[in-house]
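Before I ask anything, here is the structure I am working with.
Yeah, one chain of the complex is gone here, protein chain that is, but the others are all in their spots.
In this document, chain identifiers A, B and C correspond to the written order of the chains, with residue numbering beginning at 1 in each.
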Amino acid sequence: MANNESAVSQSEVKLTAKDFSTGQDVRWCPGCGDYSILAQMQRTAPDFGMKKENIVYVSGIGCSSRFPYYMDTYGFHSIHGRAPAIATGVKLANPELMVWVATGDGDLLSIGGNHFIHACRRNIDLKILLFNNRIYGLTKGQYSPTSEKGKKTKSTPFGSVDYPFHPISVAIGSGATFVARSLDREPKHLQAMMSRASKHTGIALIEILQNCNIFNDGAFELYTEKDTKADNVVVLEHGKPLVFGKNNEKGVRLNGFNPEVVSLEDGKFSLDDLWVHDEFDPDPTRAFILSRFIDNNALPLPIGIFMQIQKTSYDADVETQINNIKTSRGEGDLKSLFFDGNTWEVA
Amino acid sequence: MANNESAVSQSEVKLTAKDFSTGQDVRWCPGCGDYSILAQMQRTAPDFGMKKENIVYVSGIGCSSRFPYYMDTYGFHSIHGRAPAIATGVKLANPELMVWVATGDGDLLSIGGNHFIHACRRNIDLKILLFNNRIYGLTKGQYSPTSEKGKKTKSTPFGSVDYPFHPISVAIGSGATFVARSLDREPKHLQAMMSRASKHTGIALIEILQNCNIFNDGAFELYTEKDTKADNVVVLEHGKPLVFGKNNEKGVRLNGFNPEVVSLEDGKFSLDDLWVHDEFDPDPTRAFILSRFIDNNALPLPIGIFMQIQKTSYDADVETQINNIKTSRGEGDLKSLFFDGNTWEVA
Amino acid sequence: MGKEVQILEDVTVRFAGDSGDGMQLTGSQFTNTTALFGNDLSTLPDYPAEIRAPAGTLYGVSGFQLHFGSNDIKTPGDSPDVLIAMNPAALKVNIKDLKSNAIIIVNTNAFDQKNLKLAQYEKNPLEDDSLKGYTVIPVPLSQLTANALEGSAISNKEVGRSKNFFALGMMYWLYNRPIEPTILWMESKFKNKPEILEANKKALSTGYYFGETTELFTTRYHVEPAKLEKGFYRNVSGNEATAIGMVAAAVKAKLQLFLGSYPITPASEILHELSRYKSYGVKTFQAEDEISAICAAIGASFAGDLALTTTSGPGLALKTEAVGLAVMTELPIVIINVQRGGPSTGLPTKTEQADLLQSMFGRNGEAPVVILAASTPVDCFYMAFEASRIALKYMVPVILLTDGYLANGSEPWRIPDPDSLPDISVQFRTEKEGYYPYSRNENLSRPWAIPGTPGLEHRIGGLEKANIYGTVSYDTENHEIMCKLREEKVNKIALDIPDLEVTGDLDADLLVVGWGGTFGSIAEAVQRARKNGYKIAQAHFKYLNPFPKNSAEVLKKYKSVLVPELNLGQLSHLLRSEFLIDVVQLNKVQGLPFKSIEIEERIIEILGGNNGK
Partner (left out) sequence: MGKEVQILEDVTVRFAGDSGDGMQLTGSQFTNTTALFGNDLSTLPDYPAEIRAPAGTLYGVSGFQLHFGSNDIKTPGDSPDVLIAMNPAALKVNIKDLKSNAIIIVNTNAFDQKNLKLAQYEKNPLEDDSLKGYTVIPVPLSQLTANALEGSAISNKEVGRSKNFFALGMMYWLYNRPIEPTILWMESKFKNKPEILEANKKALSTGYYFGETTELFTTRYHVEPAKLEKGFYRNVSGNEATAIGMVAAAVKAKLQLFLGSYPITPASEILHELSRYKSYGVKTFQAEDEISAICAAIGASFAGDLALTTTSGPGLALKTEAVGLAVMTELPIVIINVQRGGPSTGLPTKTEQADLLQSMFGRNGEAPVVILAASTPVDCFYMAFEASRIALKYMVPVILLTDGYLANGSEPWRIPDPDSLPDISVQFRTEKEGYYPYSRNENLSRPWAIPGTPGLEHRIGGLEKANIYGTVSYDTENHEIMCKLREEKVNKIALDIPDLEVTGDLDADLLVVGWGGTFGSIAEAVQRARKNGYKIAQAHFKYLNPFPKNSAEVLKKYKSVLVPELNLGQLSHLLRSEFLIDVVQLNKVQGLPFKSIEIEERIIEILGGNNGK
C-alpha cells in the first residue's frame, strides 16, 4: 500500500503561498467566501511536502470551480459535475500526483452526485474541497441540493419543497474514509483541515461552508458572526470533549444515541459526562450522528474532522495488483501478446 | 399531505395474482431468482388496494428491469439507470398512481446512482425493488458496485479492487425514509416487505438479495440454505429483540455502539439484554448500524424493515404548493398571463 | 431654452457601466418608456461572464443596447448612435462598436487614476485626441447626483447608486420622453423604502432638468411613434415568450404543463419564469442533472402531461440518449435548446447557432426528431406553441432551437387574443376495443393511453417494438419497418407546416436564406440592400426537420443562395445534402449576432457591388 510519505516526492526548496499564485486576476465577486478558501490553500500548499508540479487541481463548473486557475500548479477546469471522474483518471494514470478536487454543492452533489459517491466507495486518493454555499452561484441563484427546504430562489419563487442533502452523511453512507467540515471565515481552522486532508490516504472530503454574498448572503452568519458563533459551533478535536459556548460553558453529551446539549454551569454535568471525540474511531456511526446535528436546531454545528479511517486506497490497490502480476508473470511484450492463444503457421 | 389511503382509489373487485400476469413468456434464465420476486409481487399486488390501471412499474435496463413486461399494469422499461428519474416524472404528473421501480444493482447503484440518491433525498413516493445479485447479469457477468472486493468476473479476471456499496447505508445517508431487505428465497417475507412498502408514503427501498444462477450462483447461499440460514440471518421485527439461530439461541446486543452476538444459552445474557428493534425510530442511527452488519462476518444478515420515518413526500408537497397557490391567487387564465407586467395600447 | 430639435427615424443607444451600476435596469426603464411612447424597438443586454466582476475592470462591463424607431425595427442595431459610459472600462470596451461620429456621454467623475488603470488606459482618453471623431459629452454624473441628493437621508453608497437614474433622466430629456412612467415604477418598486424612493426620483428629475439647462447639449432628438398594428403590447424577451408560449399551449391542449429542467445559461430564465406560474398548474421540477430532467419529462409525458425540458448546448448533449428513448416510445415531448457558444463549455454567455446538427443527428441509431427554430424574441412564443402542437399531434419529440441572442433580447409583443390561438387539445385513448399501443392513425401517430385508464394497461420501452402491437420485437424486418415508419412520420409533418415563404424580389438572382435567430439581421440587410437598388429574395427557415415541402422548389429557383449562419455552416450542410445545391456560406462564430452590415456587404459582394446592375 502506497502512503503519502513514500508516494510523493518531497520538495526541496521551501515554497511560499506566493509560489502557488498564478497572479491571474481572481474573478469572484468582491466579498465572496471563495477568496478565503483560495488564500488558505495557497498558504497551506507549501506544507504538503510536494513539488508544485506534482499537485493537480481538478474542478467542474461553477464559481467555485474556477479555483484551479488561481493555483500555480497543474489544473483542469472541466465540465459540470465530472471533476471526481476526471480526477480519478489523473490519479490512476499517475499515482505520484496529489490530486485535489475543487467543487461546489451543485457541481458535486447535484449533477456530479454519482461520481462523488463512487469516489467515496472506491476510496480513491482524492482530496475534495466542497465549496458549499447552498446555492447555484454561477447560474445566478437557483436553489441547490443543500438549500434548506422552503428557500425562495429564482427557481423556487414560492419556496423549495426539496429536502436537502447532508453532504457528510452522504459521504459516510457511501464509504468515505475522511470527512471534515470547516468555514470560509475560519482561516486557521480551514488551513488545518487542508493540511490534515493532504496527509490522508484515500478519499478526503472537506465541506467548507462558504458565503455567497450575492445570492445567499448570510447563510452561515450564525456560525461566523462574533456574537453568535461561540454558541452555535462546536470544534471537534480528537480526544477532547465536545465543549462550546462563549465561556466554554456548554457541552454535548450522548444520551444513548441521542446527542444533547448540556450546561456545564448548573452542576448537573461536568466535562466527564461529555461526548469525547475520537476521530480515528473505525466505526463511522458517531461521525454519522455528528453529520446530522445540523437537522436539530438545539445542537451546535460541528466543524473539524468527523472521522478518518485507514483503508487501502483504490489507486494503490490498482497499482499493487498490476505490479504483482508483472512480478509473477513478467512484463508483457508484443510478441507474446500477438501469439497468445491458438496459432498456426502457413509455410 | 396526501396519504396513501386517500390518494389512491380502492379497487372494488378483489383481484388475484393472475390478474397481474401479462401471460407473456418470462425470459429470465431457468432458475433465476427473479422469478420468485415476480411471483411475490403478483401475489401481493391484489392487496395494495389499488386498481390495476393505477399501478405503474418503471425499470431501467438489466435482467431485473424486464420486470414490467410481466406485470399486467402500466409499465415502462426505460434506459439504463434512469428509472428513478422517469418514475419521478410519472408520479409528479399523476400523484394518484402508485409507482414502483424495478431495478438491479448495476442499474440503480452504478449508472443510476445519482437519480437514486436524489430520489431518497426528496422523499418522493416511489417504491424501489432493488434486485441485488451483486453482478451485471444482462451484460453477462461483470462485477457490480455491490460485488465483494476481490471478486473474479469477466472484467476483473484477477479480482476486483473496488470496495462495495452497502445499498442501505447509501439510502440512509441520502435521506431515505423506508429501507428494508429481503431475499428471493423468502417468499412470505418478501411479500410482507412489498406490502409494507406499498403502505409507506415517500421513498421506499427494498433491497432483495437475488441469486443469479448463471453469473454469480450461490452468492447468498449462506442466507438461504436450510442448514446455514438460521445461524446467519436475523429477522427484524418491530418491538422484538434481535434473536436468531436454529433454536433461537443467539441474539444481538448493543455494547455501546457496537453490535455483538451473544449466546442466550450460557446464562450470561437473556432476551432482556438484546437490541430491541424499533422500526419507527425517527433517528436513523440504529438503521445505519444495521446496514453495516454485513461488513462484519460475526454478525447475522438483518432482513426486514430497517426503519421507516414519517415525512411529507415530495410529490405531495409539490401538489400542496400548487393547490395553495391556486387557492390563494385563483387559477390562472391566459388573459392574465399575457397581460402580466407592463403593457400598453396602440390605438 | 431654444435648443435645436432634430427628428430621427431610429436611434441605437447603449448604456454601459460596471455590473453594479444598474445598467440593465436603466436600459429596461428607457425601453419601457420608449415602448409606451409608441416606438417600435428591439433590445439586447450584454452581461459579463462573471457574476460580479470587480468594479472598474474591462471584463466587468455590463451593457444594454436599445434600438428604437418610428419604422419597423428588426434588430437591436448594428452600432450605437449614443453610448452612455459610466466609467473608463465601459468606454474602452464599447467604443469600437460605435458609429463614427456617435455621441458619447461619459461620467467624468469615474475617470480617475484607479479606474483608468483598471481599464488599461495609459492616458485619460478624455484628455487627448483619442476621441476625435465622436461627440463627447462629459458629465460629472457622480458629482451632480451627489449635489442633487445633498441632505438626503440615504447613505453615500446609495447616493452613488442613484447616478444611473440621473443619467436616465438626462437621456429622457435628450430623446424627449416623459419621466412619469419611471416614477410610477419607482413608486411601486421602492414602496417600502421611502428614502430611497425620494432620492431616486430626485436624481431622475434632476437629470432631466440638467439636460434642459446645461449647455453641454445643443440638440435634442425626436423619434416619432411607429405605425404599429392596433392592440395591446408588452415587451418580452425570448425566454419570457418561450415560457408563456408553453403555458398557452398547455391551456389550449387542456393538459398540465410539466417542466423538467436543470439550470444552465442562457436557458435558466425559462425555468424561472415557469416556476412562477403555479396557479396555472405548471409543475417545475429542478432535477439533479439534465438527464434526470428529460427523463422526468418523459415520465410525465407517459402519464399524460404536456412535457417540456429546457437546456442549452452541453445540456442537450447530455440528454441525447433519452431523446432516443422518446423517439422509440413515441411520446410527445418538447425539448427547448437555447443555443450558446460552444464547443464544450465554450462561451457560455454568448450566442451561437451551432447546435443544429447536434439536434438533427446527436443520437444513437436512426432517431429522427422534429426540429423548429424561433426567429425573433416574440416568435419564441409562437414556436413554443407550435412545437407543442406538433409533439402532441404526432406523438413525437420536438426540439425547438432558440439562442442566447433571442433569449435575452426583447421586443414589443402584440398580445394576441387567447381565443385566437388554435385548440390543440388531444384525446387520450380510453376505448379498449381494438387498442394496440403501436397502432397508428392517419398521422402515423400512436394512441396516447395514460396510466389510470382501465383496460389499456400496456408496457413500453427502449427496445425495438413490434409494429402495431408494441411488444418487444427482435424481428429483423419489423425493425426496418419501424425505422422507416419513424422517419416517415417526421417527414409527413411537412404537409402540416407552412410553406417556406419568399419575400423581397421574387425574381432576383440571389436568395438569402437563414434560420432561427438571425432573421432580424438578415431582413435588415436585405431591406437596406434593396433600398440601394439590389434585387434580392429572402427566405427564412423556422422548420428544419422536416423542411417545408416547397423548399426544393424555392431553393432551386435562384442562381445563388447565400446562407448566413452563426456557425461554420450547419444549415448549409443540410441544404447541400438534401437539395444538392452549392450554397454560398457566410459564417460567423464570434459569440455575437450578425451585424446587418456584415450580411449586406456580402450581398453586395455577390451581386457585384454596382447595385446589381
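Operating definition for what follows: contacts are C-beta pairs under 8 Å (C-beta built on N, C-alpha and C of every residue); 3 or more make two chains touch, one makes a residue touch a chain.
In this text the structure is predicted, and so the values were computed from the model without any measurement.
*Asks:* Sort through A:43, A:118, A:250 or A:292 and give me the one touching the missing partner chain.
*Replies:* If we include the chain that is not displayed, A:118 is the one touching it.
*Asks:* Decide which residue listed in C:40, C:288, C:305 or C:321 touches the omitted chain of the complex.
*Replies:* Of the listed residues, the one touching the omitted chain is C:321.
*Asks:* Can you tell me which of C:100, C:188 or C:577 touches the chain that was removed from the display?
*Replies:* Touching the chain that is not displayed is residue C:577.
*Asks:* With respect to the chain omitted from the figure, which of C:52, C:92 or C:363 is a touching residue?
*Replies:* C:363
*Asks:* Considering the complete complex, identify which of C:67, C:252, C:389 or C:588 is in touch with the unshown chain.
*Replies:* From the options C:67, C:252, C:389 or C:588, the contact with the absent chain belongs to C:588.
*Asks:* Against the chain that's been left off, what residues of chain C make contact? List them.
*Replies:* 49, 59, 312-314, 316-318, 320-321, 324-325, 327-329, 341-350, 352, 354-355, 357-358, 360-367, 461-464, 474, 476-477, 479-480, 483-484, 486-487, 567-568, 573-574, 576-578, 580-582, 588-592
*Asks:* For chain A, which positions touch the chain that isn't shown here?
*Replies:* 22, 24, 51-54, 56, 58, 61, 68-69, 72-79, 82, 85-94, 96-97, 114-115, 118, 318, 321-322, 325-326, 329-335, 337-339, 341-347
*Asks:* Using the document's contact rule, name the residues of chain B that touch the chain not shown here.
*Replies:* Chain B touches the missing chain through residues 25, 27-30, 61, 63, 79-81, 110-111, 113, 136-140, 142-143, 145, 154-158, 162, 214.
As a convention for this text, only the chains that are shown with their structure count from here on.
*Asks:* What is the distance in Å between the mean C-alpha positions of chain A and chain B?
*Replies:* 30
*Asks:* I'd like to verify one number: the distance from the centre of chain B to the centre of chain C, where each centre is the average of its C-alpha atoms, in whole angstrom.
*Replies:* A distance of 45 Å separates the two centres.
*Asks:* Per the centroid of Cα atoms for each chain, what is the distance between chain A and chain C, given in Å?
*Replies:* Chain centres of chain A and chain C, defined by C-alpha means, are spaced 40 Å apart.
*Asks:* Quick check on chain A: which residues sit in contact with 2+ other chains?
*Replies:* 110-111, 113, 145, 158, 162 - these are the residues of chain A that touch more than one other chain.
*Asks:* Residues of chain C touching 2+ other chains?
*Replies:* 278, 288-289
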